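All protein chains of the complex are present and in place, except for one that has been dropped.
Take a look at chain A:
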Amino acid sequence: MVEKSDVRVVRCGGSKINLRPPIISTDSRFVLCASGDSVKVYSTRTEEWLHSLQGHTNQVTGIALNPANHLQVYSCSADGTVKLWDFIDGILIKTFIIGYRLFAIYVSEKHDGIVFLHIALDTDSKNECFQLVAVHLPKSAEQEVEAKELSAVSSRISPNPSCTAFGREGQYIAFARHLQLNVYFFRKQKTYSFSLKATDKKGAKNAFTCIACHPADDCIATGHEDGKIRLWRNFIHTKEYTYSTQHWHHNAVNTLCFTPEGTNLLSGGIESVLVQWQYGAGNRKEFLPRLGGSILHVSTSSDGQLFCTSHSDNKITVIESSFKVCGVIQGLVKGDAVFTDLMIDPRSKALVLNGKPGHLQFYSLLRDKHLYNLDIVQQEYIYEAGLDQFEVVKAAFDIKGYWLATVEERGQKSSDLEFVLKLWAYDERTQSFVLNTTITAAHTDRIISMCFSSSEETTMLVTTAEDGQFKAWCQGADADTQQDQSFWSCDFVGSYHNLTPTNCSFSADSSLLAVSFQEVITIWSPDTWELLTTLCQPPGVVRDLCFGQLSCSKYLIATTTRNLLCCWNLLTCALEWSTSVEVSKLQPDPLSENVAAFSYQSKHTDLFVFKPNEPRPLFTHKNVCSEKIHRAVFVPREELLNNCDESSQWLNRSQLYFLTQNMDLLTFSTATEEDRMLSSSKRLVIDDSIAVTPFYLLLGKHRQQQQKLNTPSHPAADKPQQPQGSVTITELLHTPAHVLPAASVLCSMFVSSLLISNTGFPFPFFSPEMEMESSEQEMNSEKEEDQQELRAQGSVDEVTPKLSKAQERELKRVRKTDFSWMAGLIDSKP
């Protein structure tokens, strides 16, 4: 796939974390979840992403704690391997090569050294047949082992991994498919089957959706498509089995889970309500409503104190056993589709797109972290299958990020379409967007596109709709209402021969507005609303439209449905050049002249980057991905790269992100960038005994640099060395804050401790080996000093004999007990 040596496509963050049930570690400190081709480890308490276990080359499809060692986790992946990890340190312990595509993993305490896997039998055929196999993991010291002892348990397996569960103490395994429940007893080596009728009297759907087995009792709970939960008992006999039915969910039950003691059964479904049923107490239940998206998985910690639910909006909720939400881990929300364009919030540089239903999400690409959701629709979302509800379909920011325009729509399927245009103003005080104007009937038909004018002085919004009109909206005090707050109102209504306008775009200086009406592009002056000229290049309806930026602002680029990419010169109003290429998405870079065009041809997408003034592309990348690309965005970089390489120069100012139809967010990365990333990731490794604060991150470098000095491979010639720094920092951080003296007292000592001592030891021009030695010595001496000072702790009056009188005075001013350690700092003053 990689063509050019230094620019390659990388999957960037935001992968699904709700694919498989999350796992809570035995000590309840970590939550593990499968995410893309890695396993992510989150802290339950702070909800921070700690690290990820990377090594798989394809989607991780299942994770399970090693029953033999609770600090280890198995993961299986579609690349056909099972890996064993130490998840606290993030170390890969072993890799077992299975050789088939794996889809789920199950382990049981009773079956030591055996894992149960879902594998696909025929990978080529469309109706994939899944098989449950037991794999004996060979015990050998090697890193990579090929596991060959496969034994099939059953081939009647549902593709849904939650339809398989281990029974009491691993004695049996229950799995369901369609309308049949199977229980396989390991001792008898026998499968019992129980089947339900396709539909009962009321037309309910009886198909199994999930299974859970009671940990101490012979009882299997099954969830069904119609929302029923059945508790099966006495299934050891094929004939005399019984089941009881409980019904609360009104849609399919997605997940079931028994608490470790088996006292409660947790269930969740599309309604986004976590229901806790008391086992054996009939209908007594508790609810936790409105958790977010529909619940996909529920898991419990081994002590039953924490529950974890994962939701369809790519979220993991950590819930205490008292039914209180105590943490939310939110990934990049990916709904069924992204309706809005990918956008960049000009203020926070966050990626903005559809989030939760009815929300816009702000996602920091830099930190791969969900920032917040902006509630656009402001209505209670009803989690019900097949319900037509308001969804944000269009959104646009103005150039300063002060205004946000959104369009929400409902009734895409039915005939009566409802849509609302909303304008949001940024509120400096609350640091968020506040609703300014709601326009209920902006147009008589669906709004197709909208854009803000790009000038700094006046903001204007242009919307085009299927009713054949485009409207310009201006902010201004309404003369009728005479209120001091300014609202948006319609300024101009334009149309052209009753054709449907499709796209609109403002030129870089907002002096021109281009609106495409099917085959014709009309150019308007926003000041006088005069139709200046029309451009036309038949055949083919204009699909995409953009102006050139910066020095190329005299060019207008358009793509048509008949595979034509045209560039007009607006000074001469003539076609500059055109080329035949099928372009699915045209994206100009606001910071440079470059324009990116994604072209979909013969089942794969190519990328061309070009400048409008020359028809030759600057950069081409064949076969970016195999899907059509409709959403892309240039994200300005925080710091400019200085690539000199011809092919990667276009990535210097901004980075190109694009979204595939599978909702994967991809980007291009360059070699220099990857180097930088690598070095920064090393820096982030820190001692976990100390709380991770930004302050610590800032100062922790000193210690690490020192550690690096100990490794001879690291050239330390240009790095400054602060031997005293680490002592100061550890002491500062270990002393409780309430006994610290005022910051003003500490500051001067602290700063001086960071300075390079010119009296302490001569070092800069020594060979690395010498340096290393000297620093080691220095550290040793530090330790000794430390010990001395520790001994001296507890009494203020007893001053260490090393101190001078001035220093003594200074110490006395600080009349608290634990400050003798500061002597070291004062001592080191030059």
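The working rule: a residue touches a chain if its C-beta (ideal position, glycine included) is under 8 Å from a C-beta of that chain, and two chains touch if they have at least 3 such contacts; residues count from 1.
We adopt the following convention: contacts and distances are computed from a predicted model.
> One chain of this complex is not shown here; going by its UniProt record, which of these names is it: "Trafficking protein particle complex subunit", "Sodium/hydrogen exchanger", "U3 small nucleolar RNA-associated protein 15 homolog" or "Aldehyde dehydrogenase"?
"U3 small nucleolar RNA-associated protein 15 homolog"
> Identify the residue among A:92, A:325 or A:541 that touches the chain left out of the display.
A:325
> Specify the residue from the set A:10, A:91, A:366 or A:531 that touches the hidden chain.
A:531
> So which of A:217, A:491 or A:645 would be touching the chain we can't see?
A:491
> With the missing chain put back, one of A:40, A:370 or A:410 would touch it. Which one?
In the full complex, the listed residue that touches the missing chain is A:410.
> Could you please point out the chain A residues that touch the chain left off the display?
So the residues of chain A touching the missing chain come out as 288-292, 325, 375, 378-380, 382, 384, 387-390, 410, 416, 438, 440, 480-482, 491-494, 528-531.
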